[in-house]
Structures are given as structure tokens and as C-alpha cells.
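So that we are looking at the same thing, I have put the structure below in C-alpha cells.
Presenting chain A:
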Amino acid sequence: MRITLNGREEILKDGTTLTELVSLKQLNIGEVIVVYNHQLAKKESWPNIVLKENDGLEFLRFVGGG
Partner candidate 1 sequence: MRDVLMIGGKEVTSRLFLGTGKFSSHRLIPEVIRACGSQVVTVALRRIDPEYEEENIVSYVPGECILMPNTSGARNAEEAVRIARVARAAGCGNWVKIEVIADNRYLLPDNYETVRATEILAAEGFVVLPYMSPDLITAKKLVEAGAAAVMPLGSPIGSNRGLRTRELIRILIEEIPLPIIVDAGIGRPSEAAEAMEMGAAAVLVNTAIATAGDPVAMGRAFGLAVEAGRLAYLAGPGKTHEYARASSPLTGFLRD
Partner candidate 2 sequence: MSFYEVCQRYGKFDFDSFFKQVTDADIKRIIAKSRLSETDYLALLSPGAEKHLEEMAQKAHRLTVQNFGRVIFLFTPMYLANYCVNQCVYCGFNIHNKLERKKLTLAEVKREAKIIADTGLKHILILTGESRRESPVSYLRECVEVLIKYFTSISIEVYPLEEKEYNELISVGVDGFTMFQEVYNEEAYAQFHPGGPKRNYRFRLEAPERACRAGMRTVNVGALLGLHQWRTEAFLTGLHAHYLQNTFPDVEISVSPPRMRPQLGGFPPKVEVSNKNLVQYILAFRLFMPRGGVTISTREPSELRDRLVRLGATKMSAGSSTAVGGHSAGCTQTGQFEISDTRSVMEMANMLYVQDYQPVYKDWQTL
């Protein structure tokens, strides 16, 4: 299936959960902020979110800024 992550298209195995995608990208679970189809997805809900065709995801984090 195809999803959009941070503006780029990606191909994923069917049935991938959000938790699996975060570890696949080797990201620190503690600091990633996930916006899933325009809604903030709380960490507790990640294992239950099974990604599907055309999902849009944003992986964000806080960085330095003025």
C-alpha cells in the first residue's frame, strides 16, 4: 500500500501499524509527534492504528526555534 509520510510517498507492507512504522524509521519513540490524517495520534493509540492505502502521516519533533 502507498502512504504519504512527511510529504513523500512510501510503499509499506499491508497491515503495518503506526508503532511498527516508527521503529522501522529508527526514530526515538519518546520524542516523535505523529499527525495521522490531520489529527494528532497519541502514543497509546499507535499499536492499534493499522495503516491503510492513501493515509497521510507527519512525523514531527520539537527543535530549537526563536
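Heads up, the rule we're going with is that contacts are C-beta pairs under 8 Å (C-beta built on N, C-alpha and C of every residue); 3 or more make two chains touch, one makes a residue touch a chain; residues count from 1.
Criterion applied: all candidates are chains of the complex that A comes from, given by their letters.
Everything numeric here is computed off the predicted structure, so don't read it as measured data.
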- [ ] Sort out for me which candidate, 1 or 2, comes into contact with chain A in this complex.
- [x] 1
TODO: Under the touch definition given earlier, write down the residues of chain A that touch candidate 1 in their complex.
DONE: 6-7, 25-28, 30-33, 35, 38, 40, 42, 58-66
